[in-house]
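Removed from the display is one protein chain of the complex; every other protein chain stays in position.
In this document, chain identifiers A and B correspond to the written order of the chains, with residue numbering beginning at 1 in each.
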Amino acid sequence: MLELHNIDMFFGGIAALHDIKFRVDDGSLTGIIGPNGAGKTTIFNIITGVYTPTAGSVIFNGYDITNMKAYQINRLGIARTFQNLRLFARSSVLENVMTAAQNRYVNSYREEIFSGNMTQKISPNLSSWYSFVESCLHLGRWSRIEKTLKFSSMQLLERVGLHDRANQAAGTLPYGMQRRLEIARALALEPKLLLLDEPAAGMNPEEVFELNDLITGIHKDFNLTVLVIEHHMDLIMKICPRIICLNFGAKIAEGTSEEIHNNPEVLEAYLGG
Amino acid sequence: MQFTISTLFQQIINGLSLGSVYALIAVGYSLVYSILLFSNFAHGGFLVVGGYACYYLLTQWGYGVVISMTGALLASGITAVLTEFSAYKPIRERTPITLYLLIASMGVNIIIENLFVVTVGGRVKALPQNTFPTGVFNLAGGVTMSASDIISLVTAVVFLGLLQLFLSKTRWGLAIRAAACDIRTAGLMGINVAFLISLVFFVAGILAAVGGIFLSVRYSLYPQLGSITTKAFIAAVIGGLGSLPGAVVGSLILGLAEMLTAGFISSQMRDLVVYSLLVIMLLIRPAGFFGKKINDKI
Partner (left out) sequence: MKRNIILILIGLALALWPLGGYQEGIIILMCINCVAAMGVSILTGFTGIFTLGHAAYMALGAYTAAILTVRYGISVFPSILAGGFMAILVAWLIGLPTLKLTGDYYAIASLGLCEAIRLILENWQSFTRGSRGFPGIEPYTTRGFAVTIFIFLAIITFNFLESRLGRELKASRDDGVAASLMGFDTHKSKMKALVISAFYCGISGALLGGYMGFIQPSMFDMMKSTELTAVVVFGGLGSLSGTILGSAAITLIMEYFRDISQYRMLIYGLLLVIIMVFRPEGLLGSREIWDLKMGVKK
């Protein structure tokens, strides 16, 4: 599903990542761990097109996405959450999800992209959507499509337990709920690959426990491939069958949680460093 | 208009002199932009404060040129710091959205401009004739250079040189450069950010006042004089927003373009040329000559 080949990333003269390579299999749930500053978020930024790597390539479903723009990569079916929450703070909770959900219409088109050739422009398929004129007058397909959109968005909110907060401004939610809203928003895009950037940050133990269930649940129910960043080992160890460990911008270990747990280099990075 | 080599040289000299005044204003504006990442539209107001302070110190209180100018610089610098304290700081503490700072700065500019309109009136004032030496030097081939041209060029070079020294040699200069890279990290490294920002505004205010005094010598003094800052803003954009060398280069280009247009086409066209230059620059190199790419922290 996703392959990173020999990724190097320099900021100025400083190497943030060096020679990173790994594969993520279709349908897997993979964890990325490492101390602060190990380059975990940078990997997500490269996959999602926020940064272009200095060297190396990113292959998604057999296509090179290294130099694509962020919005194009997203349209191929990669969604993410953010370590330092990036909700649309002044829009309502429901609007946040709807904003993402309205972009899912590219899904039908996505299949064409993968079956055909990548050289064609990645642009949304508009035929099934209401036009600008319809949205100005609230006529035609507008009410039916908006209703469906609202309905499916509410379902997602229910899934993450935020349906009774739908009309509140997203920025006013408590921290843990904002994290869950980010997950709902990413799911609304109906991605194939979901990247979760420290989903447990700032949560209390009870919330982390619920989050465990949520992540394993959506992984199964939505038929997703999931990549999770955490620097708390416990969460990852519990839910991820496969784990990649980074330190100082390089991959130092990869394997099952058992293997990682007993790897001397990993222990050194966490305890000795 | 006829093309002659002497007109060419004459206009180049005039252009550099005008450009140096723009540079003083643009550098102050860029300095603030580089730290806080918002366009401080009140910069034009600071300039007007400087101009009027100098005028009243000279005419009403009869101080000498040196004291009047120093007073003007202080007045402007203090206005800038006061603006920061009363308007910008409370907004920054509440929200990271720079749009609010932008709007507030526009408000401050309107307040300053119109305070002068309602108190001293909108009429044009001129600094006294003897403020600066008025001699004219004849260079080769009929090219002349007025004393005020020389003074404005020299002053600009001195002030920009001092700024450069301050930024590169002193501890606070280093701190300012660090803050321009990343103000949050600078704060975490133990730099007193609140003081640093006030310092930056003070320096920007001083530079604006110097620019304001020269502008009022050149064009006379009126409450809307600050609108000339638009050109300094444009110069800063041409050079690359937030870059100090960019601001200087952009200003000199603008000054030259304006004076060459005035000399060879028509002086009515000079402003139009400035704006066309902005549009052309935005089309071919939108981030300017020295524009830095701003990476969002994710």
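Basically, contacts are C-beta pairs under 8 Å (C-beta built on N, C-alpha and C of every residue); 3 or more make two chains touch, one makes a residue touch a chain.
Keep in mind the model is a prediction, meaning the values are calculated, not measured.
Of the listed residues B:8, B:65, B:78 or B:115, the one in contact with the hidden chain in the full complex is B:115. Summary of contacts with the chain left out: across A:138, A:220 or A:261, the touching residue is A:138.
For the chain left out of this panel, the touching residue among A:28, A:91 or A:263 is A:91.
Annotation: of A:83, A:152, A:168 or A:212, A:168 touches the absent chain (contact as defined above). Touching residues on chain A toward the chain that is not drawn are 48, 50, 69-71, 74-75, 79-80, 82, 86-92, 95, 98-100, 102-103, 106, 124, 129-130, 132, 135-138, 142, 146, 167-169, 172, 185, 189.
The missing chain lies against chain B, touching residues 33, 37-39, 41, 86-87, 90-91, 94-95, 97, 99-104, 106-111, 113-115, 117-118, 227, 230, 233-234, 236-237, 241-242, 268-269, 271-272, 274-276, 278-279, 282-283, 286-287, 291, 294, 296, 298.
The working rule: only the chains that are shown with their structure count from here on.
Per-chain CA centroids place chain A at a distance of 46 Å from chain B.
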